[in-house]
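Data block below; observations after.
Some chains omitted; the rest stay in position.
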Amino acid sequence: MLKPLEIVNKMIHNDAFSKWLGIEILEVKKGYCKLQMKISKEMTNGFELAHGGICYSLADSALAFASNSNGKKALSIETSISHTKKVNINDTLVAETHEINLNNKTGIYSINILNQEQEKVAFFKGTVYISNKEWI
Amino acid sequence: MLKPLEIVNKMIHNDAFSKWLGIEILEVKKGYCKLQMKISKEMTNGFELAHGGICYSLADSALAFASNSNGKKALSIETSISHTKKVNINDTLVAETHEINLNNKTGIYSINILNQEQEKVAFFKGTVYISNKEWI
């Protein structure tokens, strides 16, 4: 079985959209990850605020990395997000996962996204299905 | 008060991320919209499948357009999405909104996303807060 960071490196290899977003991995361990990205002009809507899909994409990547880093291939079943503060151009966002529950078949994660002022900009909850397939 | 299509045109004017996604407006009316986009290589993850954030972004735009087209400025409070089928490069997705409930303060919308084979690839639910500010 691969180690958490090896799994995540395999996942983001050739991941074109994560590259476009500029997602950086700050930390990865079993069932956990911390990611960072910076908001560029291209990620904004007509009001110069980050599109809601940008925070979701960051959180969705964090969910995939954290849940797969347990060693078995995991697939998102259901996700939800609340956007709690406006995100502006040049903001730097950090997403940190928290494993709420893990059993044989499913895992539940909450993810907080903070900006550079440590203000919460989004709260995400994700549920994954855990397959029998190990990362090798 | 502006008409539904006028509101949406105002919203997507200068919307850099929607342009990057290549979102096209197929139909807009009071409390409703239908959007289309095509999956490009840049929207995929390391497995040549569309990143989960891509479908979310399409649905989130549809939520914003449908809810604001009622005439008052609306803001997303809570959204959830289930990804029900893999989305591949070159797939063409259509998102269609359905207004589940609307009152003075909040609106609830469900959104189905289908691919070119009419297969459901995602189901989205979104709740918005409706402000007093009219679109003018």
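Order of writing sets the labels: A and B. Residues in every chain begin at 1.
In this text, contacts are C-beta pairs under 8 Å (C-beta built on N, C-alpha and C of every residue); 3 or more make two chains touch, one makes a residue touch a chain.
Since the model is a prediction, treat every value here as computed from it, not as a measurement.
How many subunits, all of the same sequence, make up the entire complex in this structure file, 2 of them being shown?
Shown in place are 2; the entire complex has 4 copies.
By our rule, only the chains that are shown with their structure count from here on.
Taking the mean of the C-alpha atoms as each chain's centre, how many Å separate subunit A from subunit B?
Averaging C-alpha atoms per chain gives centres 21 Å apart.
Of all residues in subunit A, which touch subunit B in the complex?
10-18, 20, 41-46, 51-54, 56-58, 60-61, 64, 76-83
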